[in-house]
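All protein chains of the complex are present and in place, except for one that has been dropped.
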């Protein structure tokens, strides 16, 4: 950092100081669709992880309740969907298609994804990526989880041995919820910067 | 079927009859790369499944030993790779890049894929699909496994709970080997037609 | 071919001969969604190509008019969609999600895809593949076009230089329509076998 830039920054900080009143809160929006409660359970885990980061305000909403205002106010958007035939639930895709596009108002926001699926290797990577693909169209910057075991976000398996929770509303195995939580924390930390 | 076509077929069959001596064998080629034995174990399961189909001749080869002649003789080609950083092993990609291209000699052959990966949702779908993408470039027709739990081929997880076999050479959990076997059988049946 | 199998085939052909009255027609179903006419134009090109194959009956329908009966009667299904934010139009995804699943009645049918998109490399490969991914979940066998320049089906670009036809209803450049036609012909030929 050059001396001149340093002085500029200090001056700027002093000038801004008078009116700084919480404007620096980072907003993380978590939006999901859930028919059987599994994706909702993952969404709550993601929210728990994001809330653990100080200075971050987390909003957790089903797609039906999320508005354009929510989207615009968010510094990071994390979208969750069940896997239906190896693709996003139409409800989620419609929601994404409703995001403001002209003028690229979402550019440089951080995006991430999570899913629940029946079986292993049965669409959960593809759906995480499909959510990220759409985010890239909007100019967002995308991130996955914090380690190689969840590179594309977070996924939960609910209908293949030994992870058989499909018939229990909202039940997802702890190891997948932990991935959701780790994703939320990571994205909140990225947005915080 | 029109009467004319029926008569044509019968005549053709009679004419071919004299020299028919096993020409109707269906050739299934299974080619794989394996550094730690896991993909080899899957390959053997795929071969076992394919061999269970009568009238099918199965050839099981590591990529280093497979030749252009093997590729051209096959009615179906099943390629296996470990997942390295969410992509095919370079050894496998180089092998695919060596396939004959001019004149599209592989057009309409059946193609399928299997992989082994460290974690769940950590690249195993993408790598199965990457193998299929390349096959589509060559004009092949591609198929996955026989049911929705293995739509893109067959995958084995070897380094995530509760599937921790990464450090045991050649050890893959039975439930994944069963997918390999089911894939081999299905592809052999498709090629048989 | 063994002599015994040859005799069996001839007998079967003779027995079947009496009642062969068009039962061997191959059904190709082309289903699409089109908001601005571009995907419809591609669909018509695909249909033209399929109709050029003798013995093939082609049905061309917008998704809103396609029924489960149409799906079940088809030997090959070719699905077309515009690219919206790098994914399938929700109308098309909903349609796919309505296909019969239990008992895998679509297994071994042939599947293919075509799309129209705004720009080059802006989602058209991904959407073709997304359609094929869903088809693989249903156990279908998937194919692309007849050569390496349309490996994943057929795509038309309508809003990037020099292909600027977005604002003309139903106008797609001839070079893309040719791809659609080639796809239709190839899939019809595959289904014919």
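Lettered A, B and C in written order, each chain numbered from 1.
Methods note: contacts are C-beta pairs under 8 Å (C-beta built on N, C-alpha and C of every residue); 3 or more make two chains touch, one makes a residue touch a chain.
Owing to the predicted nature of the structure, the values given are computational and were not obtained by experimental measurement.
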Where A:30, A:47, A:74 or A:129 are the choices, the one touching the absent chain is A:129
Across C:91, C:125 or C:189, the one contacting the chain not displayed is C:125
Of A:62, A:146 or A:170, the residue touching the omitted chain is A:146
The one of C:29, C:96, C:157 or C:177 in touch with the missing chain is C:157
Touching the unshown chain, chain A contributes residues 1-3, 5-6, 9-10, 13-14, 16-17, 20, 22-24, 101, 104, 107-108, 110, 129, 133, 136-139, 141-144, 146-148, 151-152, 190
Chain C positions in touch with the non-displayed chain are 86, 118-126, 128-129, 148-152, 155, 157, 160-162, 175
Logged for chain B, residues touching the omitted partner chain are 84-88, 90, 93-94, 96-97, 122-123, 126, 130, 133-134, 136-138
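Note that only the chains that are shown with their structure count from here on.
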Listing by label each chain that touches chain B and chain C gives A
Taking shared numbers over all numbers used, above half giving same and below half different, the chain A and chain B interface sides are same
Averaging C-alpha coordinates per chain, one finds the centres of chain A and chain B separated by a number of Å equal to 37
The positions of chain A in contact with two or more other chains are 86, 122-123, 126
